[in-house]
Structure formats: structure tokens, C-alpha cells
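My structure is below; once you've seen it, I'll send some questions.
One protein chain is absent from this view; the other protein chains keep their places.
Up next is chain A:
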């Protein structure tokens, strides 16, 4: 690669914008005005800040989409983009370099517009006494353009020396600083952060996993309330986005938060009044049920390419009809869910749940015997129980590893996983980290198995019963679906064959030692 010179950004004093720069650049330099550009800017990132976490900004400047490094301020890749969508996916971008960058941030989540701004750039060439260009000088004024937000403006000066002329550019900077036009250096990342701040956005604020620091000695009911509240915030963060159907992960995170909530309610026994507990459990179960079909449909739509690749070319095309029907059903299902989320009944649930978690609760009585136990005691007790259950259950699974066995083992694993994650903050990272890693390997296999089973069943059902708006299943589509069922069947059986090996690795002396260390952590 050819060496590129690095630009330096300087903050300009507002009053300096009126000054005649040409008089201030110092002997023997002079400025030649090049061009002035006025462009609209839009910044994008995923809901989970994938680009920001990789120290990058996704920026549409004029009609160019570019990836900018927040560390260096340099453009990593760019491509023309005419439209200014409110959101888009990595796969929507035709240019290879830009798409690969976006894909490395997240292939799954949509890039959503964060804010709009305008920039006015005045460009100059810096000449020396030979009238040789030694660098470029740019004056940029950035203005936030968001409704209901105060106008925010930031001006800065960019000096970019040509190769071999860094000293000249330094001389110019010194002269401008001496003349009092500049006030120190700045950076792209600082300006970007200021702009977001002015737009009322704090980068990196959303996390799909609740991060709460628990204290081992605190009564477990307090810890549980904190965890449930953090999980509830995740639900609330995702809920307004569900009906907009921008990407599949809003629903996914929403469902995971729901499942975590239900799991903790089910597993931490004797800490909440049973009556209220069973009412909430019931209501959350119903809410989760309303999202089940939607998630399944999301998964099929995400797998569309994979499904196609499982079939020989002549059987691929008829699948279009299948996905059309699925899309149609998805729209209807989403409409129903959105309607439910707007009901008074749902608002009531959110309200009472939040009060339940935040208002001081009644002192522990007969119906909540464990409420005052230390968090560490309950953590160790429940984790031990859940772990033993996984091991005991896994060992009884015979060589044939039936569907039912694997299904229910998967649920046991999930329960254990949620407990480990909930209580992870009271255990040393080096103890709990490897435990989760080992469990995850087993879960990945079981998850794959169950997904493949569910998909097979669904497709089989689709062959034997009419679809959403096609009365009779065309023979070609039936053939394609039949082909898919076969392919998925073979895929699932390969996964099944791997079960015993994977379980043996989990049920090893090594993992047992790890779990014992975890469980014994508070016993000394």
C-alpha cells in the first residue's frame, strides 16, 4: 500500500470563522480556494451499537456511504448510495468492501439512522513560495439537524500534508495557532460523540444481557428484584420496535428477556408471595405464546438461502411460493401482536410488574420462607440442583437419543444457563467463564437438533395441510418441501450422532471440577 499522510483536526474558535485565513498562514505560505461543499450527513448504527463497539462509524455523506475508523478518523471503505433509508442491512449494500465491513459488524441486525446533520466544507490548497502544493486545508462546520433538538454546531479545521511536506503543514498550524484562530486539536471520534450527545443519544447504551452487580450477602429477594428489573428494562427497550419489524433481533431479545424472567420466577422458589407469583407467571407465559409463531417465521425467513442451498436447482424455485405464504402469515401475526401490545391489558401488566419490582415489598412471612436468605446461598443451591439435573438426565439418555430426551435435556440446560448468567457477578470470572463455555457447547448442539426437528415438523405439516392463501399445494412445491424435509432429516441425524460425544465432554471430570469450584466458592 502507498503511504497516506495523516490529517490533523484542530478546533476553531467561533470568531475565527470570519477571519481571513490567507493572511494568517504565515510566510512563505498562501492559500488557494478550491471548492466549497455543502452536504447532508446521516449516521447509522445497529440497535446494539455493533459498529461503535468495533470503533467505527457508519456515515452517509452526500450520496456516499462510508465506514470511518473512530480511532484514526480515516475512511475505511466507501461506496455510492443514492437513497437515504431510515434503516438497511449489510446485505443491501452492493459494494464488496463496504458490505464486508458492515457484515463484520453484524450480518443480522439492521443499521438504523441515529441522526441527521449538515456539513459545510471550504477547501483550500496550501502553496509554498515555489507555488508548489504542500497540503490541504479544510474548514468544516457541522450542524445537527434533528427535529425537537436544539441546533448544535461544531467547527473544525483539517490540515492534510502532502507526502513529504509534514513540516510545512506543522508550520502552518503553528502560525494559525499563534494568530489565535485555533484552540487545540480534536478528533473525528470526539466530534461524533458530541453530535450524538446533542441528539440525545448515548452510544453503547443498550445491552441485550442484563448487567447487574450483585452482592453475595444481600437477601436474595433484593438480588432477584434487581435482576428482574434489569431484564424488564430490556423488554421495554425492545417493545416499541417490535411492530416496526426492522430486524428479527428486537423480537429475539424481547423473547429472551421474557424467558429469563419466567425462568427466574420458576427457579427461585419461596422468595415471592405465591399468589402474585403465579399470576405473573401465567401472564408472561401468555405473552410469550403470542410471539412464538412470529419467531418461528423469522427463523424460516432468515434460513431462506440455506433452505435453497439444500435443494437441487429445479426444486429451488417453487420455494418462492412457500416464502410468500410465510411472509403473509408473518405480517398477520405481527399485526396481531402489535394490537395486543397496545391493549390496556398489556399496559396493566407492565405497570403492575414494574410496581412489584420497585415498590418496597411486604416483610417475609410464611409464604416467602427463602426471601431473606443470602444471595450466595440461593445461587449455589439452585446452580447445584440444576447442574445435577442436567447430568442425571443426560446420563439416562440411551444410545438412540430420542427426540423427547433431547428436547427436555435442552430445557434443563437452558435453566442452568440462565441461573449461571444471573448469578455470574458474585463468582470470579475465571471460575464461571469456563463453566458457561462448556455448557454452551452442549447447548449449541441441542439447540441445533431441536431447531431442525421443529423445522421438519413444520414443513411436513405444511405439505399435509393447505397454506395461508393457496388452497391446494402445487405438486412442484410439495416436491420442494419434501426434498427439504429429507435434507433436514439427514442434517438432524448427523447432529444426533454427535450428541453422546458432546455430552461426554460436558460430563467429564474436568467440567465437574469446574462446577465444584463454583459451588464450593462460598463454603469455606
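The rule we apply is simple: contacts are C-beta pairs under 8 Å (C-beta built on N, C-alpha and C of every residue); 3 or more make two chains touch, one makes a residue touch a chain; residues count from 1.
By definition in this document, contacts and distances are computed from a predicted model.
Considering only "Peptidase M16 C-terminal domain-containing protein", "Xanthine dehydrogenase YagR molybdenum-binding subunit", "Chemotaxis protein CheA" or "AAA family ATPase", the record for the omitted chain gives "AAA family ATPase", by its UniProt protein name.
The residue from A:84, A:120 or A:133 that touches the chain not shown here is A:133. Which of A:80, A:164 or A:369 touches the hidden chain is settled by the complete complex: it is A:164. For chain A, the residues touching the chain absent from view are 1-3, 5, 130-133, 162-165.
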